[in-house]
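With one protein chain removed, the remaining protein chains of the complex are shown where they sit.
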Amino acid sequence: MRRHAALIVRSAILAFLIALLEFCCRTGLVDSLTVIPPSEMIVSMVDQIGSGELNASIATTFSTILIAFLLAVVLGTMVGALIHRWTRLRDVADPLLASYYSVPTFIFYPLLVALLGLGKAPLVVLGILSAAPAVVIATLSGLDGVAPVLMKLSRVHRLSRAQTLWWIVLPAALPHLFTGFKLALSYALIGVIAGEFILSGTGLGYAISFAYQSFDNRTMYGAMLFVLLVAVTANGILYVWEGRLARRRSRG
Amino acid sequence: MSEQAQVRAQAQAQVQLSEVVRRYGGASGLQALGPVNLEIRSGEFFSIVGPSGCGKSTLLDVAAGLVAPTSGSVRFEGKELHGEVPDGIGIVFQEDSSMPWLSVRDNVAFGLRTSGLPKKEVADRVDHAIDFMGLAQFAGHYPAQLSGGMRQRVCIARTLVLRPRLILLDEPFGALDQQTRLLMGDELLRLWRESGATVLLITHALDEAAMLSDRVGVMSARPGRFIDMVATEWPRDRDSRIVSDPKFGALTARLWSSLREESLKTMGRAA
Partner (left out) sequence: MSDLSLENEQATIAVRRRFRGFDAIVLTLVMLALWQAIGSWTQGVAISPPLLTLVYLFGLLRTWMFWDHAAATLEAFCLAFVLSALIGLALGLIFGVRRFAGEVAEPVLAGFYTIPKVTLYPVVLLLFGLGMSAKVAFGVMHGLVPVTLFALGAVRNLPPVLVRTARVLRLSPGRTMRWVLLPACLPDIVNGLRISFSLSLLGVLIGEMFSSQRGLGFLLVNGMAQNNVPLSTAIVTVIVTIAIAANTLMLRAGRRFARRPDATAG
């Protein structure tokens, strides 16, 4: 099938590009002060993880991302549900949400550091600021999409408010909600690591930045590769789940 | 005594609408319906036809208790309704109300979640309803994999498990092709006979109303009121082949003669 064919071609092209880079690096076409060969990147990454020198950074970064993500999801869903209930609030909130992601949230990060000090707090807040609006937008979209006939159905079956919410609204809105969660993880991850990179003392982002400034390309690329792999894998898993969720409910 | 007369003598009015009026947007708002007076007897198959926008669906909502009338009263089995759906009523909506995240079996079982019945009883009822509606080989499928007609059957099966005494259907076969509609009409009659429930059917298809019902109410253009009430006097064990009965043509003609002017009014308004 075409999807499989595309997958194969894609993998082949990526493999070719990596091989090409490897070749260029090894033969000196690209100098090692700029880019190290991919094979060395992998070795460096494995070394760093194996020796445990990255452990502290990994723990810090992942915990920060997780906290930011969970808070963003909880806050975002609650705010989204609230906005959905009150039309007046929604009329005010809609233009804000529409413009929110046009502002580079990142520019607030120095302010956050000045406000909250250099540590986990500004990173968590930055993560929430990046991720929560996506959850709000997705929640609104999901709640909007609950077919009115299903709400009538809940009255015919005389369901309580809690039952209506749990058995009808939530399952009906789930695909949209899940997309929101996927975006939230993505944005939280990006926000936190970007923050660590530019202005922090700990974490994977800082590790990369520090390695760069110490002219330690090997460590830098190793850590970089690790971060990229984690990002791609985490998002990839959620993307596959999202697809499975959608496919069951739609035609074909 | 004929079968019909017997039934009439024994039955009491199960659904009573007295001077029901429904307005939208407050006391001086748009009048969608009424004043309507209607009595439906227990076990009757009653259809309502009327031009589009006349308030048929509103009438169903009021009769079911989904919506409280602006004035007038609605009674179901003697008790007045105030905007809440009482026990014993099942509704099949015009739009597809099957839940895409549940399998056919889980969809049908949905109504029994709050019933407190033991698991075996629930399973039995669900199986019976699924078999009855001819969905047995699709019990594990999801609505997205079924055709429109089958999804409506799922919704009907879901209504059945509750053993309703009154079944309301709002243009349930509107989205289906003619042949499927005729067959679904037969299914509906079979259902009606076996369950002994009262059926209130809203439809825009005159032939459907004429062939299926004991009585047909014709509504005027908005605000809808009954302008004609036709008794068909069909035998209880009828099916779609009744179309060959000469009375069928006369009935349909009578419904149309009452309805035509109202429909023209509605079109004039829309144009």
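Chains here go by letter, A and B, matching the order in which they are written, and residues are numbered from 1 within each.
Here, a residue touches a chain if its C-beta (ideal position, glycine included) is under 8 Å from a C-beta of that chain, and two chains touch if they have at least 3 such contacts.
Here the structure is a predicted model, which means the values were calculated and not measured.
S.K.: Using the definition of touch stated at the top, determine which of A:Pro110, A:Gly145 or A:Gly201 touches the missing chain.
M.R.: A:Pro110
S.K.: Which subunit A residues would touch the chain omitted from the figure, given the whole complex?
M.R.: 2-3, 5-6, 9-10, 13-14, 33-35, 87-88, 91-92, 95-96, 98-99, 101-104, 106-108, 110-115, 186, 189-190, 193-194, 197-198, 205, 208-209, 212, 220, 224, 227-228, 231-232, 235-236, 239
Just so it is clear, only the chains that are shown with their structure count from here on.
S.K.: Just the number, please: Cα centre separation of subunit A and subunit B in whole Å.
M.R.: 49
S.K.: Which subunit B residues qualify as touching subunit A in the complex?
M.R.: 64, 66, 84-85, 87, 89-91, 93-97, 99-102, 110-111, 113-114, 142, 144
S.K.: Flag every residue of subunit A that touches subunit B in the complex, lowest number first.
M.R.: 147, 149-150, 152-153, 155-159, 163, 167-168, 171-172, 174, 248-251
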